[in-house]
Each structure stands twice: as structure tokens, then as C-alpha cells.
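Here the complex is missing one protein chain, while the rest keep their positions.
Note that the chains are named A, B and C in the order they appear, and that numbering of residues resets to 1 at the start of each chain.
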Amino acid sequence: MDLRLSAEDLAFRDELRAFLRASLPAPLARRLRTGGKASPEELRAWTRTLADRGWSVPHWPVEWGGTGWSPLRQMIFRDEVQQFPAPEPLSFGASMVGPVIYTFGSQAQKERFLPRIARLDDWWCQGFSEPEAGSDLASLRTRAEPAEGGWRITGQKAWTSLGQHANWIFVLARTDRTAKKQNGISFFLVPMDSPGLKLVPTELIDGSHEVNELFFDDVFVPDENVVGELNKGWDYARFLLSNERTGQARVGLAKARLRRIRELAAAPPDGGPAPLDHPAFQRRLAELEVQALALETTLLRIVASGGGEEGEANPVSSILKLRGSELQQATAELLLDVAGPAALVWPYGPGEGAPLWGADAAPTYFNLRKLSIYGGANEIQRTIVARSILGL
Amino acid sequence: MDLRLSAEDLAFRDELRAFLRASLPAPLARRLRTGGKASPEELRAWTRTLADRGWSVPHWPVEWGGTGWSPLRQMIFRDEVQQFPAPEPLSFGASMVGPVIYTFGSQAQKERFLPRIARLDDWWCQGFSEPEAGSDLASLRTRAEPAEGGWRITGQKAWTSLGQHANWIFVLARTDRTAKKQNGISFFLVPMDSPGLKLVPTELIDGSHEVNELFFDDVFVPDENVVGELNKGWDYARFLLSNERTGQARVGLAKARLRRIRELAAAPPDGGPAPLDHPAFQRRLAELEVQALALETTLLRIVASGGGEEGEANPVSSILKLRGSELQQATAELLLDVAGPAALVWPYGPGEGAPLWGADAAPTYFNLRKLSIYGGANEIQRTIVARSILGL
Amino acid sequence: MDFSLNSEQILLKDTVTRFLGAHSPFESLAAARAEPFGWRSGVWQGMVELGLAGLPFAEDDGGFGGGPEEVMIVMEALGAAQPPEPYLTTAILGGTILKSASESARAGLIGQIAEGTLRLAVAWQEAATRWSADEITASAEPSGSGFLLSGRKAFVLDLAGASHVVIAARLGAGLGLFLAAADRLTGRTTGYATPDGRRAGDIDLGGLWLEADALIVAPDEGGEVLSRALDAAAAALACEAVGAMQAALDLTVEYLKTRKQFGVPIGSFQALQHRAADMFVALEQARSMAMRAIMAQSSLPSEASAREIAAAMVQIIDASRYIGQQAVQLHGGIGMTEEYRLGILFRRLTMIGRLFGDRDHFLDRLVAGPSLLERIEP
Partner (left out) sequence: MDFSLNSEQILLKDTVTRFLGAHSPFESLAAARAEPFGWRSGVWQGMVELGLAGLPFAEDDGGFGGGPEEVMIVMEALGAAQPPEPYLTTAILGGTILKSASESARAGLIGQIAEGTLRLAVAWQEAATRWSADEITASAEPSGSGFLLSGRKAFVLDLAGASHVVIAARLGAGLGLFLAAADRLTGRTTGYATPDGRRAGDIDLGGLWLEADALIVAPDEGGEVLSRALDAAAAALACEAVGAMQAALDLTVEYLKTRKQFGVPIGSFQALQHRAADMFVALEQARSMAMRAIMAQSSLPSEASAREIAAAMVQIIDASRYIGQQAVQLHGGIGMTEEYRLGILFRRLTMIGRLFGDRDHFLDRLVAGPSLLERIEP
């Protein structure tokens, strides 16, 4: 038993850090460090920089641009990116549809799509959830009817993140209405500019335009855009959802936020009493740091035991989703505590340019409530732990 | 709206306090104040003192020794007794079987039993729960078979508190095996010295002998000891269990313990660092004081709205059980914090007489875990709130 | 002891609730926020006509003689409906300060509040005060026949639509409270939206000259008057929170009954039932403490009343956080959307503990004093 990284892994990590320092544009680095976001253009440029280095899709097979890194190195990479912080790869392509395509897709699909995903030439979004099928995905209603040379999709999808930037969407639709719930579903790849496809933004409580509703009205999809076998879409969706469970811990982000909190709490940008001098605040911060260490170590244990492998739904990784979301939410709440009255400044709406150092606190807190809801609500994760691990 | 007591109620309270100061033997008062208990003899003597003053069963009908006090005054009485602290009346007689007898019993039963309950001449215990019927009481198995002039009871009861001191027990037993779960159960009054009735102590984790198992082997009970109608026992049991829900808050006890904690924390009996100087401890104590005020005020609101009336199962009173048990448990835990290493002294076992100021901390903490389990486990209370109040 | 409302109070409650239902339904709030001040003069005028603005003031001063209980009733109703009109800042926070102004200074002003023509904002915080008036550094010094102010104010709630602004500034060894008409601040303010759908702003005081009679509370009393006003505002806010929590719980229970998953209403899942039960318990405990805070104002000396209000705020902030978070969680995705009514309730419940102090701030006050339990035994 040894928690220390090997000399090789340490050198690897230092190389990553040097690369991030040298390659991430300074204004973007500064913005990310103070709670801001990368624009779609910045994310595209950054993904290409990574791709040029061969690191844009580290976990993919080498033949399609992957690195061949061990799970531990993949984890170190993700952690360093999150801690720096640098933009994370767009998961819809790199972690969701990409692996489905290289595992179940045709050779033509692989050649057509994978290189463009690896460089973010295509921006993918997800068409799984529906207004009446969230955590209960198997009850989806969107249907695809056979048509000349392909299918015609009709239905409604919801909670499609960043769909407004996407040019492709992967969609689950029912292709056999006589089959039982999980059966008779197929997996389609659909251009966002297909006639009959309409996107309507959903405004969120954090003021952001992050998710969308999508309306499919008889949208034609050619046969070549069906992935794998017809009516096996549910299997591919489960494969997709079980991937990257270790990615849900997102400890690096929590650590980066805790560091920022400690800096702000030690010396509030506007002066005044330092929260870090308050005994109750000190304890909350130390408690969350302990939580972060515990989660990181649990993650390392799971990675070390091979529990983060692709396509394998290790129920222990439900811990990562549960504690990862809770830790992220708790750090966001502590950021709100640090900001104090400065959290009153809302960056949206009719502002005239006010002091902005606390202005991401409330939106971040509001936004991260989603973490315990999406990707299998935490209630679902608890049920998975109880049933799959404890046998209840 | 006014939280203040009227001048009359204030005078009433002062009268109670003066009475408690004058009447409770000093050694017993001191012992109770430092976490000790009253012996059965002391409880009997104290109940007689109260009975002589006419206050041993305040909530009973005046004709049987009650006071005619308003619900508020009854609450003040209970609160003063708990805060003093003085011994509380033995609930099995005064609050459980007593009300059942004066509400559903025969005139002969009333005359025979009620005066002896009011003076604790008879010590009653409860024969409801069974090893396989705890929160799910309706599935009880103890049965009574008709016999010449009465019934013969066979079965096993569990969790009978203080049964070792009792000379009477009230028992639920199945008298009609063909009826559905809740039906066909009758309510019996049984002398503890009945042939065939055997008591076996259950040792608890706090080292106390508080509860017992009871084995009924063909125990004869004459017809005159059946309460009310045959096969209606379930109704009487529900009446009994719904009584005194407001009593479950026990805020007075929590307040008394919080006072003791503050004293000990300000000046530990053995000297050394005072927990009350520690910022984290200060906050925990203040938080629990806020909790106590909130619970007390909720209790007053329920009492003021008539929600504490006998036989009426006001679901809002589930709040009192939930928060009352949690508050009691939290104060017991804080007492353990204050005792610190002094909690290592266990008053049972092979001690040779060690410093004893912290010696009730661990047993109290262990013992009070029962509060969220018995009288309808807190899980059951939450279901009651969800169903009866929220309509879920 | 008595926890009931009298018939006039019940009437007040019904009237306010009905008014808000008719004139400020949830669907109207987005448009309200887009108004120049972030609120609607029509709705404000309607509230004035119901007598709400003048409610907390003595009849002799031109008000309608309501007490803390009437304030509680109004604030609970406002909490459930969340109209952005500047009631709390004008009638309670600013209003309580006006009540303590000298009679000559406040002559007619309270009447103007009651008539709806005077709308107050209170500029007490600064970028670095963190809810503590002791940290105020803005200052005033005598200059000619008046005062010259310096420094900056921040987080001034409802600044945009205020007709007058109370400004707290050091004056000699004390804290002076000045009243300035909003037009005196033209070009000195920076406005912004707040996370709970209201407006606030900062003020640059540098070189602002005010007449002698702008000093409405003298520096030897200013600190005490401000802190009493903040207490009154916190007690009112506690009641608003109760209204908002009740509304959030009602929405959640309704959602649990109607939303189906896996073929059954999600309210049939035990884990969700128990969560809803815990929300209910938290709400009732918070309600009890808000009622204590209200009653304390009319029955206790100000020091003891301040402690009761701090205790209430600790409970209210905990409950607001828990109920807000769980309401969103139990709703799932729909709870994250702006178009659904829960959003504004959640955002306001989040800010309840950031307007006049956070949980630490109020708990610090309790920790500094003697046991809370002693107080309840007069």
C-alpha cells in the first residue's frame, strides 16, 4: 500500500502542468480561476490545442486518437485539468457518443465522426431525457417510424445541455412500439439542422442558457445514421451512462474551488473582516478539505482496483456520484458564505457594471443543484448502492 | 398573539415551584439534578406526596383525582416537573391504563383500580409489544382462549419497561383468530403474580435493567379483568397510544439537561480547559438552545390549538415525537462532549469508586437512543406526517 | 398565552393574499423585473391603497397603527407571492429608522410613506462591512450649514426605485443617519440585479453635501437606531421566509402527488415522503421561531428582543436552506427552471440568510450572550 505516485507518474504530472501553463491562453486561465467560463470558441480552440498534443481524448483507443494511458494517468490528467483549472473536454462527444461509436458503430461512422469529435469540429449534444422520462429513461416516448431509406423521428426531448452550440445530436427513439419498455429503442445520430428539428431554450434559475427543449417533427434520419443494431439502443445508452462514472467525482474542481475560497477568505478583495479569521468558517473549510481528501482517496481506490473501466457499471462508483455532487454543492455553498453580501451582485439582468468578485457565487450555487439531480438523481444512486452492493 | 403567561398562570407556576422546592426530598432533588434516577420507593413516596396535594394525575377527570387544569396548565406542570427536575409520574398507570379504564372500563374497574393508580399503590406495566410485533403492533400473536369464568393467555411480550417493579400489567391478546389483523384483539388487566406468568430481564446497552420479556403460559384472567368490549382492544390501544402525544416533546428535560451542560462546560468539576471557552462547543450549545426554544414554542402552539386533547391523534403532534426525541438525543450527545474523557467512567461493572461526575454521560446517551425507536419509531412518525398532514 | 389571529388580522391576511393573487400572480413577475425600477408602480400603488405601506406606523404619525403581528401577516403573504415591490425596505427597514427620527425631522414623511409617495432605501452597508455597522467607514463632517460626506456605500437594497435614501455615516464618535432625496444622488449610483430578482446598488458619497436637517438621527443614537431597524427588518424577513417556505412546500407536495415515474406518483416513494415530512417539521419549527421574534418586539426590551430575533434567524436560515434545497431536489429538473414558480422561491430562500446577516452573524450574537433559556423564565 502506497499513496505516493511513482517517479514516472510524478514526471508525467509535471509535464501536464508545464503544458497547461504554456498552452492555456492567459486571459482564459485567469477567467476560469475566478469562476468564469470558457466560450464555445475558446473551448474549440483549446480542444484543438489538446488534439495537436494528442491529449484531447486520452481514454479513447489509440487508433482513434487515444493515449494508451493507464486509468491512473487518465485520472491524473483529469485532476490536473480540473485543478488548474483548464476547460474540460466536451463530454457529449468525447465521453458519451464517441465511445458508443468506436465500440458499436460501423467503420464508416467511426471514420466520419471520431476525428471530428476529437478536435471538436463537431459539437454533439444529447437527446435522451424527455419531459416525462428523466430518471425513468426507459419510459421515453419519442418514436421513429420507418421511411424510405431511413426513419422519421417525432417527439420531444428535454434538458439538452448546450444544444444551442451543437451541430449534431445523438437521440434515443422507440423503433418497435410492441416491445417492452427497455426494448425496441434505437440509437440515432442526427444533424441539428435537419428539417423539422426545433430547439427552444430553457431558462434556468442561475440565469444561464444551459439546457434546451428539442422538438422533433417528422425528422428524417438515413439508415446510415443508426448506430449498431436496430432496437438495441437501450444497451448502448446504458453503456454510455456507465462510462466515466469515475469522472463524476470531479474532485479536482472541488479542490480548485476550495483553494479559491481559502484565498478569498483570507483576504477579501474589498477588505473588511476576513472569514478565515472566524472559527466557525475555519472549521467548515477544514471539514470540506477533509471531505475532498476522502473522496479523492476513494476515487484512487476505485481507479486502482480497475473500477473505472469503460462500459463496466461498478456500483461502488455510485459513491463518487453521491459524494462528488454533495462535495461540489457544499463548496459552492461555502463560496456563497465567503462572498457574503457581495453575493448580492447578480451578473445577469440590468446591471451597470458593479463590483464582480462575488458575482459568480450565487449562480454557481444555483447551477450546481443540478448535480444531485441529473445523471441519475442521488436518490437513484442510493437505491443502486442498496440493491447492487448491499443486496437489499 | 402573545407568548407571555397571564398573571394567573404565572402565579400558578410560582406555586408549583414553591411546592417542588418544599416537598421534594433534598437528596433526591440533588441526585436528579446530576443525572441520577429515583428509586421505585422514592417514586412511590413522591407520587403519594403529589396525590395528597391532588396533583398526581392532573389530566384525569376531577371525579377520579384530576385537577381540571387547562391544557396549558397541565403543560406548565409537566414542564416545571421536568425542569426542576422532579420525578415524573409513572406513565403506565397515570397516562396509559388509567385513561383507558376511566374511559372504557366498568364502574367496578374504575373504583378498584383508579385510586390505586393515582397513589402508585399499584405499579402497572405494559404488555403490548412482542418480539415479532414492534412498530407493527397489529401483527401480535399472543392469544387468549376462553376458559371457565375467564380467559387463558399464552404468548410472549417484549420490551416491558420496569416490569420488574410492577404488580399489574395491561395486555393485548388475540381473542378471535378468525378476524383480520387489527380486529379480534382484547384488552386484559392481569396481576403480575398470576401463575404461568414469567418475567425475564433484558439487559440493555446502557447497563440498565429497564425492560423485560414476559412469558404467558396459560395464564388465567377472569372475565371481570377484560376492559370494555371483547375484540375492541385495538381501539383502546390506539386511544391509549394517541394520548399524551404532547408529552413526548419532553422539552423540560432537554432544558434541564442543557442547563446542566452549560454549568459543567463553564466550570468542569475537575478543572482543566472549559468546553464553554471553545468556539465550536459554544455554537453547538447555542444551536441546541435554539432548537429547544423552537420545540417548546411548537408545543405551546399545539397545546393552545387544542391539539393535545385526550384520545385525539393530532398528526401535528408527530412533530413533537420527532423533534423531541432528536433534541433529547442531541443534548445527551452534548453531555457526552462535555464529559470528554470523564465519560470513560462506567458506573456499572467492577468499579472501585472512581470520580463520578461524567459517569451518567455515556449511559444516558446509550439509553436515549430508544427515544427514536419506541412509541412508534421516527420512521413511522415521518410516514404519519407525510400521509396524514401532507396527504402523500 | 395566545397564538391566534383576531378577526381583523384574519381579514388583513385574506385581503393581502387576494390582492397579490389578483395583481401579482407568479406569471407577472418576469415582466415586473423588467420595469425600469424592477417593480411595478401600479402594484405598489395597490399595496398603498390597501394601507400596507402605512401599516407599521402609529396613527399619530400618519400611519395605520399596525404592530409586529400585522407586519408578520403581510410579510408571510409577500413571502408566498414574491412581488419585487420595495415593501421591506420602505415600510420596515427605512420606516423603523424614521420612527426614531426627531418629530420635526420626520414631520410628514411617514404620511408620505402611507400615501406611497416616499420610498426608502437604507444605505448602511459598504463593500467591506460584512453586515457589521461597526465596520462602517463612510463619514460626514460639518461643512458650512450642513455636512460633507465621503466614502462609498454598497448593497443598498431597492436603491433604484427609492425616492429617498437613508445614509449611515460616521460623524464624530458616533454614527449619523442622513436622509437624502434620490435626485441628490444622481450620477453617484451603480445599480444591479440581485439573485432573488430584486435590485440593489452602490453609492459614491464622495463630496456629497447635505443640509443640516438631512441629519435625521443624531450620531449618539444612530448606531442603536440602525441596529433596531435591522432587527425589525430581520424579524419581518423571517416571516417572509415562512411564507416562502410554505409556498415551496406546497408546490413540492403537489408535484409529488402528480408527477409519475416508474408508473406511480413519485410521492408514493417512502424516501421522498420522509423528506417531505422533514421539510414540514423544519417549516413548523421555523414558524414557531418567527412568531417568537414577532412577539418579542412587543413584549421584551430591545436587547432581549434582539436575541430572540437572532435565534429566529438561525432557525429560519437553516430551514430556508433545507426546504429550498430539498424542494428543488424533489422536483428534479423542473425545479431548476426559471419558468417554474419554485425558482424565485428557492433564490429568495437562499438570500434570506445574506441580506441582514448570515447564520454565523446571528449565531455569533447568541454565543456572545447568556443562555437563551434563561430569558424564557421572567
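Following the convention adopted for this analysis, a contact is a pair of C-beta atoms (placed from the backbone, for glycine too) under 8 Å apart; a residue touches a chain by one contact, two chains touch by 3 or more.
In this text the structure is predicted, and so the values were computed from the model without any measurement.
Although it is not drawn here, the omitted chain touches the following shown chains in the complete assembly: A, B, C. Of the candidate positions A:H59, A:R78, A:R250 or A:R323, contact with the unshown chain belongs to A:R323.
Although one chain is not drawn, its touching partners on chain A can still be listed: residues 1-6, 9-10, 72, 255, 258-259, 262, 279, 282-283, 286-287, 289-298, 300-301, 304-305, 316, 319, 322-323, 379, 381-383, 385-387, 389-392. For chain C, the list of residues touching the undisplayed chain reads 269-271, 273-274. Listed here are the chain B residues that touch the chain not shown: 129, 132, 134-136, 139, 158-159, 202-205, 207, 211, 268, 270-273, 278, 280-281, 336-337, 340-346, 348-355, 362-363, 365-366, 369-370, 372-374, 377-379, 382.
In this text, only the chains that are shown with their structure count from here on.
Relative to the C-alpha centre of chain B, the farthest chain centre belongs to A.
Chain B and chain C have Cα centroids lying 43 Å from one another.
One simple way to say how far apart two chains are is to compare their mean CA positions; for chain A and chain C this gives 38 Å.
Chain geometry summary: the mean Cα position of chain A and that of chain B are 53 Å apart.
Of all residues in chain B, those touching 2 or more other chains are 279, 283, listed in ascending order. Within chain C, the positions touching two or more other chains are listed as 272, 363.
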